[in-house]
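Removed: one protein chain of the complex. Kept in place: all other protein chains.
Presenting chain A:
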């Protein structure tokens, strides 16, 4: 393992950095060598990518803060327009350059203006002979802004003629960014995923003060054994570790086992963790509910998860409307005659010879016009349905409930087309409540 070396910074600082950011030494040293010394010009733009929670933001933030480099840190999710982004950068710059003066608000609409204002802001003494770092987190948002934003940031050093480095942080690769017209290629830097060993090391790093590090490391080992297959997100694992730790300690607290009795502790916790994987991890139960369950020693079965409540109660005609919509979405319209006409005649061979074709359920719902929906409705309801306003209002209610979706224009009056978005299981449950055998009417199941 290469330890960090840099002529600019004292060794103690570097050691400290290494200790708070384990398993990211090589990335750090690369970054440090790119940054160079404080007054040196660095590479104009750096592109950092890697999977969720691989320490990109954390490493950058800690590095810039600990080494007291002048920097601006912006999360692009918060900036829905380029204007917000630019103003945010400027206002942070202002607070950098003049800590005493209350930042007055500057409005900045275009990049041209931004470059000009940026030049002005960086005139200040303390900023002039140091590299300024602009970190744009979640940089994929930049692609949705005006076409000139991303290329301009990439060569801001050149445009503003200042010692500045723009760092883009994102989870996707550079290829997905590159505009078709071409642009300045940034220096790309990849943060690989943490391996299981890394996770173990990092997670055991901050153990609770009342327990020894070994004890906690054993716990993390068990935790990773259960969760590593489904979740490698460090943040999530930390969260789960914190949630379930009290349960793990329980035998120790009660005095039934000592800290070294790993087998016993494992027995106690393993089923519990598996249960957690099915509930808390999927957010079926909230973490606070989970904690309360632990305290009350209750069975997790008592509190039902979110998915347990799938039943939706609908008015009578809404049910039939939904069924009709489902049929219209998944049956080809040429088969309507066969399903809904009394004397449809003999089924043709070609009609049934469809095995080589793809199932409609695999292709997804198809749009259908309102007429067809109503025609099917009239034929599947036993009673006579009067087309009152109430029926039509139910269609729009179903659209607001997102059980149907309107395809195409919103204000289309001539022939609105809909799609049915519910699943087969859902519609079968609905059909069962009105004694309608929907499978008999579905082309795919003939």
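In the analysis below, a residue touches a chain if its C-beta (ideal position, glycine included) is under 8 Å from a C-beta of that chain, and two chains touch if they have at least 3 such contacts; residues count from 1.
To be clear about the criterion, contacts and distances are computed from a predicted model.
**Student:** Pick from "Large ribosomal subunit protein mL46", "F-actin-capping protein subunit alpha", "Sm-like ribonucleoprotein" or "Origin recognition complex subunit 3" the UniProt protein name of the chain that isn't shown here.
**Tutor:** "Origin recognition complex subunit 3"
**Student:** Check each of A:217, A:370 or A:424 against the chain that is not shown and name the one that touches it.
**Tutor:** Answer from the full complex: A:370 touches the omitted chain.
**Student:** Which of these, A:20, A:213, A:306 or A:439, touches the one chain of the complex that we don't see?
**Tutor:** A:306
**Student:** Touching the hidden chain in the complete assembly: which of A:25, A:130, A:193 or A:236 does that?
**Tutor:** Spelled out, the listed residue whose C-beta touches the missing chain is A:236.
**Student:** For the chain left out of this view, which of A:128, A:258 or A:393 touches it?
**Tutor:** A:393
**Student:** Which chain A residues would touch the chain omitted from the figure, given the whole complex?
**Tutor:** Here the touching residues of chain A are 52, 75, 77-81, 84, 87-88, 105, 206, 208-209, 235-236, 238-239, 241-243, 245-246, 282-283, 286-289, 304, 306-307, 309-318, 370-371, 375, 386-397, 399-403, 406, 410-416.
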